[in-house]
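Only a single protein chain was left out; the remaining protein chains are all shown in position.
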């Protein structure tokens, strides 16, 4: 089970669903939620002081995605306002990968994040200018550690 | 582990990567592989005699996605020709869900499916005109059973 | 020549360019500016008190596009913040069409709309529930008239 199921992820930013995002079923096209995940991830990195554009330019690193997963619970509709919630998972000090968790919620009539629509995660490898997988640079690790989730609890004995 | 890892999925159709599908990393944007999955799924249904448009109109059913997962191994690039491979997973007779497996491979210089780029799966619920989850209609079950994968082997005793 | 050339269009809203919008040239894909035009048009209608979703539902009308044009002067890049500027052209009282003008500008270091990147226009027909072209309903005409551009000057005698 995904940890996003049991965690309340903080809201990062909001988007409005436009016609371009919908399909003829009248809902957001299933692939477009990965756009929203990108918006959430990008704004989260900006909020911790490490905009992804700067990361690419200063650190000469990239974070290509190696895995993505989505669960679709309810559909977002045209003109819905969506609260994009996200967090970074705990990063070990020698880690070469980083994992983001997402939850997309419909903003309700009170202007608050309401119904859970879609959640999921992405995993990214850190690669250097030659494309080799490498450790996350300390600057990134420090930036996200303030916002990262706590490490998962060690399993209790006997489980 | 995904069954697609251990299975050679049949090629369904091919697409050519256009500029629209790439991003500034020079590769296909991670969300666009879900477009390719849709192309593969749609053509597979057409090949088994149940085009999805007819399914919606005749059977008054829809197959909204409830889950998607992707693993990105290598990146597709501009102007690559891609072989879209797919299969339907075994469907039990009273099933209300259907699961598609996908593998996207780069067509090599000999014109054959070569390197594995991305694979994954989607799961779809069958809903009726009121939006209620319902059994797959026999017409769809029959159509896909010819192409469906065999049921997974029962686990050996002791595992 | 387009009237947008000679007019300073008001800023309606802002968007941030994400990876999804770029292509391997490193700039925003040429078709995605029509997404930005939609965002500008939608928010303009919301600001004049006639959100497009309400228009469809209350007035039983739609505004499908019948013409679009774009001029690309400079390219928007990844992570640029864009100021989306737009206006409605003057609408005659018996008009069955409405025309929007757009200008997309890069937000500069001072946080103000700077360089002109792309401009253009779209023309929309007003159709009723049967798909027949019909006059713009007074509710829409009134809403946009506050923000509409003045009618173009009558040509001087002799031109």
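In order of appearance the chains are A, B and C, and numbering begins at 1 in each one.
Criterion: a residue touches a chain if its C-beta (ideal position, glycine included) is under 8 Å from a C-beta of that chain, and two chains touch if they have at least 3 such contacts.
Everything numeric here is computed off the predicted structure, so don't read it as measured data.
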### Message
Touch as defined at the start, partner being the missing chain; which of C:35, C:61, C:106 or C:141 qualifies?
### Response
C:35
### Query
Please identify, in ascending order, the residues of chain A that touch the omitted chain?
19-20, 22-27, 29, 31, 77-78
### Task
Can you list, in ascending order, the chain C residues touching the missing chain?
25, 27, 30-35, 38, 62, 64-73, 75, 122
## Note on the structure
Against the hidden chain, chain B presents residues 16, 18-20, 34-35, 38-39, 42, 51-53, 78-79
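Just so it is clear, only the chains that are shown with their structure count from here on.
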### Summary
Taking each chain's centre as the mean of its CA atoms, chain A sits from chain C at a distance in Å of 31
### Message
Distance between chain A and chain B based on Cα centroids, please, to the nearest Å.
### Response
24
### Message
On a C-alpha centroid basis, what's the spacing between chain B and chain C, in Å?
### Response
38
### Task
Provide the list of chain C residues touching at least two other chains, using ranges where the numbers run on.
19-20, 78
